[in-house]
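Yeah, one chain of the complex is gone here, protein chain that is, but the others are all in their spots.
When the chains are written out, they are named A and B in that same order, and each has its own residue count from 1.
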Amino acid sequence: MAIAPSIDMLLEPAPSVAEERNLETVEMTINMGPQHPSTHGVFRMVLTLEGERVKNVQSHIGYLHRGAEKLGESGDLEGYRKAMITLDRTDYLSSLLNEHAYVMAVEKLAGISVPERAEYIRVILGEITRINSHCMFYGAFGADSGATTPFMYAFALREEIQQLFEAVGGARMFPNYYRAGGLREDVPHDFVRRVQTIIDRALYAFDDFDNLITTNEIFLSRTRGLGIIDQTRALDLGVSGPLLRATGLPYDVRRSEPYSIYDRFAFDVPVGTTGDCYERYLIRQEEMRQSVRIIDQALKDLPGGPTMGNAPKALRPPKGEAYVRIENSRGDFGVYLVSDGKSSAPYRVKYRSPCFVNLQSLNDMVIGTYIADAVVALGSIDIVLGEVDR
Amino acid sequence: MTNNAASELTLQAVPSWMPAFLVAPMIGGLSLADLIALVVLLLFVLNFVMIEIWMERKVAGHVQLRRGPLHVGPHGSLQSPADVLKLLTKEDLTPVAADPIVFPMAPYLVFVPVFLTFLVIPWGPLVLFGNFVIRPFDLGLVYMVAIPAMQGIGLVMAGWSSGNKYSLLGSARVVAQLISYELPMVIALLGVAMMAESLNLTTIVESQMKQGWNVFLQPIGFLVFFLATMSEMSRAPFDIAVAESEIVGGPFVEYSGMRWGMFYLAEFAAVCLNSALSTALFLGGWELFPGSHALGLGWISDQFGLLFFMGKMIVLVVIIQWARFVLPRLRIDQLMDFAWKFLLPAGFVNFILTAILQVFGFVPFAIGIGLTLALAAVLLATYQARRSPSTVALIRTSPEAVPTSQGLGLPV
Partner (left out) sequence: MRGVLGGFLQTLKSFLTKPVTRLYPYEKPPLEARFMGAPSLLWDDAVDEVVCVACNICARSCPDDCITLTGDKYTAGKTNKKNIIKDYFIDLGRCSYCGICVEVCPFDANEMSPHFELSTYDRMTLIYDKDQLIEIGRGVTRRTGKPEPVGPLPGILDPSTYR
């Protein structure tokens, strides 16, 4: 149809009139304040604009700082379990993935072994959490570019996943389910059936998501060619996750440093070429499907047996430190745990938050684009302020 | 029954049963029947807007797998009156930095032109009360383009007088948008005027009954007009000026209570207006189906024409509302590109082809169509060549191709 020729024209931003004609202009400073419909959480961007173009952006974070790391050191009794609570609530969209990192760190410190069944269930629940998080990204990214419907589609699928978390862990969002050595308790009897139903439903849902905006010309023209970071710059900044993979480097912690039992599963790592917002979006869509693939394989091989290893009742790991790195839905999440051997709480727990590091790329992405593009570029980083601020 | 001698502002072809006192001109040439008709029209517009708002929310809900308003009244039908009541009882906040004269005036300048344009819409054929047009202007098309253009002034006034940077940005975007989309709209209408050989809206509807609906005769014109009016109303996907996720309301952000209600009302009234205009100009107005008059079924339209008009109008309204929830938003420069680089040339092509048809006959017209299709094919071919090859293809790596962190020089 005749609308096609204009798409290419829509890709090239017009040069600034002021620059062309050496007009004197006044810069305007706009505050996209902590409360804003499109910043993903309480994030403040102070944009210096010239007309519609962004000249400079200053990010202000810290509005959601709740002292998660300090609270993790709270002593008295059961400090290692208490730290898990605050960890759940930092990246509230991928809480089970983060819990996995934390319990692996504790197990590394204390030398606890994990039974097979627990490992498989951790992988299954972790990948379901990844799907959960990417659905939320899909919804929020669609809303940033102006379409309100993807949000509702995403939440219809998330509802079922959260119902599963409620059945397994007791709470829809912060199940607090993993423990050092395995799981808090075994999964319910109908776990396999429920997970199978969810992933069958999810595959249909992913197709619906794609039909809605993935090939939409307007969406393409909004996101293609925007927010490009090249690979060297990305590596210099320490960016990880879909942002790094979009630039062409197939780095996924599950493949590069396989942890838990990820080396037993066959899955692909989607990688882009240019590093723009559209490719990040596509990578996350594809990661959801690869997660379904992993869950399928894990469900088939799910063994029976105990779900708790040889963890002592009162957990006091010996003096030492441990750093564990996993692939969060946002990138490379790390937990650094230091124990002093005496107290029942960690001496220091630090979370290496991928969003905090990825957010540094905002300046590169946004300067020189329009305000509308700034919003879309911020959305494509997929930040969760709880994780940025901890 | 056409209004050829419509230079006098009186109702045409007054039925015999109307008593004389109703149609005698009183103040400024308006008769009592005119005043009653105006009041009925105003009430209709206001009530239809409320129904429209309810419809939009219900359509939005079901498209998004949810339900929309449910609790206030059966199926949430009383939600709109409840919202109006809420707006009326809200505190009337005027920002300190707002201009005290311009700020209150702006909402009215946006709503009144929309309502004024309702006067020329031909709602139905000659039935009980005479022609269902409040004022059958001979220059109806000119009137319907000129009067809504005043909305632009109202929006700029709103944005500037708010004393807020977001409003200023919004109003700058809006005025550029409105001016850009006026041109394609007018060019599309020229095609319609040429086909009907009149600027009178009622004549255009009647000519469609003879020649066929303009949506088939002028498909490009319909597309251009429909999209241009969608943009004139700042409806998604052209709603960058009131982009909720960026500048939260644009020029309207400082208005609260019923002042904002007037803007909201104006937007929905404009949706109704433009759907009605599209129906009248392109979808054959009150005809039942294309060709029904030729088949001798004209009497159905004469009796129930108003219902058919309303039905088609509601279909268009639903399509406009539907598009809002499907499509992402165009950026401001993309919006301007769309107007100047696509809609305007398409409108011109339509205009030239229609002119060829009317002046030279069908054969040159067919040649014109052929040339246009050839040109479109060439453009499409060059576009395909310029397009980047992999739009949706991603490289998927095999497990062996992934580097370990040691390979990257990262700490273990």
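In this text, a residue touches a chain if its C-beta (ideal position, glycine included) is under 8 Å from a C-beta of that chain, and two chains touch if they have at least 3 such contacts.
Only a predicted model underlies this, so the values are computations on that prediction, with no experimental measurement involved.
*Asks:* Sort through A:217, A:321 or A:364 and give me the one touching the missing partner chain.
*Replies:* Hidden-chain contact among the options goes to A:217.
*Asks:* Which candidate, B:216, B:304, B:322 or B:340, sits in contact with the chain we can't see?
*Replies:* Per the contact definition at the top, the residue touching the missing chain is B:322.
*Asks:* With the missing chain put back, one of A:28, A:46, A:85 or A:322 would touch it. Which one?
*Replies:* In the complete complex, the chain left out is touched by residue A:85.
*Asks:* Which listed residue (A:186, A:321, A:340 or A:364) would be found touching the missing chain in the intact complex?
*Replies:* Of these options, the touching residue for the absent chain is A:186.
*Asks:* What chain B residues would touch the chain not displayed?
*Replies:* Counting over the whole complex, chain B touches the hidden chain at residues 59, 61-67, 70, 322-323, 325-327.
*Asks:* If the missing chain were put back, which residues of chain A would it touch?
*Replies:* Contact residues on chain A toward the absent chain are 1, 3-4, 71, 74, 76-78, 81-82, 85-86, 89, 149, 153, 156, 159-160, 163, 166-171, 174, 176, 184-186, 188-190, 194, 197, 200-201, 204, 208, 211-220.
Simple rule for what comes next: only the chains that are shown with their structure count from here on.
*Asks:* Where on chain B is chain A touching in the complex?
*Replies:* For chain B paired with chain A, touching residues are 60, 63-66, 165-166, 169, 236-237, 239-240, 243-248, 325-334, 337-338, 341-342, 346, 376, 379-380, 382-383, 386-387, 390-392, 394-399, 401-405, 408, 412.
*Asks:* Which residues of chain A touch chain B once you look at their complex with the stated criterion?
*Replies:* 2-10, 13-14, 28, 30, 36-38, 52, 142-149, 151-153, 156, 212-216, 218-222, 224, 235, 249-252, 255-257, 266, 268-273, 279, 282-283, 286, 370-373, 375
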